[in-house]
Each structure stands twice: as structure tokens, then as C-alpha cells.
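One structure is given below, represented as C-alpha cells, and several questions about it will come after.
Of the protein chains in this complex, all but one are displayed in their positions.
Now for subunit A:
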């Protein structure tokens, strides 16, 4: 069911879900940047930490001292349990009517949050997804091989899935909460195939999806290199989506 509350009103609240594992410095930087760029917006940051041994949770507690524990919620889990369930876990604690999902490694810059919100308010979309492959977007820190696999994967997906969005594996997205709850219950994939499954299923279910350009800075050069097993996983995910959506 679509949520039909008026758009752009003062009643909107945004819950940012950030799964972390060993991100003690990055989470502090992200929280600072979110508060810097989201003024006059009602939001909360839900940090789902999977038992990081580096003291991520200590830093989050210090951040709660600075910004308030009603704005920063620590919802930790005892050990590494995977990304899909992290979103599900964070969602249970979300009090906003919109949910933003972003990575904790600063490849998703909080300065784009206002454009996500603005786009949603202008269009009334159920999902606003960040895309790196349009004007105003971009990637930094990828070598040629990484770009080649990314392009190849994208062309394959566009040719066979007709997804209606330009960036399938990006995971910086804003969802209407009810829509995310619906999607997350119908997705079974793991890893970044999960992101692809979410957006393809959303498209098939007829949800209104809009895109905004984002830039993606890989600070640890080459950290996101794709190995053979990732490519196999991707192809399996593609085949799975072909027969199930």
C-alpha cells in the first residue's frame, strides 16, 4: 500500500541506516557530515554495528554525547551477520517515514542527502536511488579493470533485465519506509546482488523510482576490485533475477 501523506510537509522524518564493521573513524566523519548537510530536517542515524573489534561502538557512544542519543541510535548486533539482515535490523528501529541506506566507508557522501530529499519531494517518488553513471555523477579510485567489469556488468543487466534505472549496484538510496519493508521481505540475495535485486523488484512492482547523480570516491585504492568469484556471483544473481522477476 502506498503511503499517501502530503509530500514536502514538515511531518517527514528520515531514518538513516548505516551498517558498520570496523569503521570507527569513518562513522564519526559521516555523522559530522550528515549533521552539517542536513539542517532543518528531522532525521535520526541508526548505526547497526556488527560487533566491530576496533571500538566503533565506543566512538558512536562519544558521538551520542555530542549530538544526542535521540539523533544517533546504536543498534548493535553481536557478530557479523551480513548486510541484508543489517538493514532489516535497522528498519525495526526506524521511526521515520523515509529511510536512507548508505555505506559507512565514506564512498557515499552525506552532502548528497539534500538532493535525495528534494528529488523525493518534487516527484513524490517511493525510491530515490543514487547513480554514478549520469552527468554530475562519477567514480574516483577505480582502475581500468574495475571500470571494465562495472561497465560489462551494467550492459549485461541493461540488456537482459530492462531495469529502468542506470545504476543497479549502487546502494545509496532513499526509500519510503513502507516500500523498503515490502521490498526487503521479498529479497533473498546477499552482498551487492542484494542491492540489484531490491531495485529490480521495486521496478517490477511498479514503484515510482527516481535517480539523482552521486559521486563515489574509493578512498582505499583498489579495495573494491572484483575477483572471479564476485563475477560468478553476479552472473548467478542475474540469472536468478531473470527467472524470478
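Please note the rule applied: a contact is a pair of C-beta atoms (placed from the backbone, for glycine too) under 8 Å apart; a residue touches a chain by one contact, two chains touch by 3 or more; residues count from 1.
We take it that contacts and distances are computed from a predicted model.
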Among "Vacuolar protein sorting-associated protein 29", "Dynactin subunit 6", "EKC/KEOPS complex subunit BUD32" or "Dolichol-phosphate mannosyltransferase subunit 3", the UniProt name of the subunit that does not appear here: "Dolichol-phosphate mannosyltransferase subunit 3"
Identified contact with the non-displayed chain, of A:80, A:118 or A:151: A:151
Where the unshown chain meets subunit A, residue by residue: 24-25, 28-29, 32-33, 58-59, 62-63, 65-66, 106, 109, 111, 132-135, 137-141, 144, 147-148, 151-152, 154-156, 158-162, 215-217, 219, 241-245
